[in-house]
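Showing just some of the chains, left in place.
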Amino acid sequence: MAADYGKTFALWREGAAIPWHDYTHHAFVEGLGDGSLPRASFLHFLIQDYVFLVHFSRVWSLAVVKSETLEEMRICAGTVDALVNHEMSLHVKTCAAEGIDEATLFAATEAVENLAYTRYVMDAGLQGDFLDLMAALAPCVMGYGEIGLRLANSKTGDTPYDDWIASYAGPEYQEVCTNVGAMIDNAVARRIGDLPNSPRAAFLLDRFSTATELEVGFWQMGLNGA
Amino acid sequence: MAADYGKTFALWREGAAIPWHDYTHHAFVEGLGDGSLPRASFLHFLIQDYVFLVHFSRVWSLAVVKSETLEEMRICAGTVDALVNHEMSLHVKTCAAEGIDEATLFAATEAVENLAYTRYVMDAGLQGDFLDLMAALAPCVMGYGEIGLRLANSKTGDTPYDDWIASYAGPEYQEVCTNVGAMIDNAVARRIGDLPNSPRAAFLLDRFSTATELEVGFWQMGLNGA
């Protein structure tokens, strides 16, 4: 059973079932779970993920610009600060241990699969409202939570990726997913009401599905980068 | 009876009845109608209105950025082109006759009432979606159409402002109002469905009301500028 990240997320996840499975059970993910992922793939992924976090922070900042309630502002502003002033440090530390410094990370050439994803999310926010942005942001936030939990629960021995799994399976990250999920439910209540019967349902699901497919491409890029 | 600019506009107009009356029956408007408006006020207004059109064109361009259908793109792109490459010329011509050239117009210092209005509309678009932007744009578009029609129908003799009135009462401008009104109705159908029963109804009405109040401030600024 998947974790409970709110009813809007559950609806989107079900509506995008096939890409969601492709994303959360990608070969890269399975390789993280059983430890078979080549180190070179992981490092390539990590460097790209750092650049991803740079733009992901910019996207969460756009969410503050688009907020209409105190709760939205607080959660989104807290997320930006956590990403920029804390979470990016984890990548920096892991990469430093492999001899890659932060200036190198920041200046790394973005893979097209990486660039496509973050810029799509940014434009979803520019074109639409707070919910369009959230539908495009949710796959990353909640997907990593779901993947982390599943891998942590199914793991049978030590692997080089235990730290990575633990950081997303841990209570702190799970709380982020729960809070973002609750905020999205409130944002739907405020802007739409009954989502399944709204004409926006299909458009928002399309945002969520497209972002999920872009996540699949991101894992594949990591795998190919070995 | 007011012109028919669509059912969404009718709903907003009724919901903001008091500021709408203050706006469409402002002393500046009445002075245009009976010709009693001092020429200095009119010129001050015209210069500010030129700067307003510069930013209004930028705002309609943001509407293209936020469009999600071909119809929305076509109407908004056509409006931008009409504003920038045609309508602004009318102001230039009138002002030229008074010895004020276009570079002077473009560089005129914006009155705070002017600046407040266009930047509020721009931010409505950045913060929300296409409809938030339309709710903030509608008072200007439709209000001038309604004022033009009323003044044209009630006028009893020639005044120095007949050309101004005729340009907004004329079939070309009235068609703009009708088309924008229909586009807004379609945008509501696509994004909301039943507007009066949507939780967004109050927020959109608030956008419309605030923009209407900023229109009142704009007329007053014109009057004070004599």
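In order of appearance the chains are A and B, and numbering begins at 1 in each one.
Everything that follows uses one rule, which is that a contact is a pair of C-beta atoms (placed from the backbone, for glycine too) under 8 Å apart; a residue touches a chain by one contact, two chains touch by 3 or more.
Please read all numbers here as calculations on a predicted model, not as lab measurements.
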item	value
Homomeric complex, total chain copies (2 given)	4
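Everything that follows uses one rule, which is that only the chains that are shown with their structure count from here on.
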item	value
Chain B to chain A touching residues, read off their complex	65-66, 68, 126-130, 132, 189-193, 197-200, 203
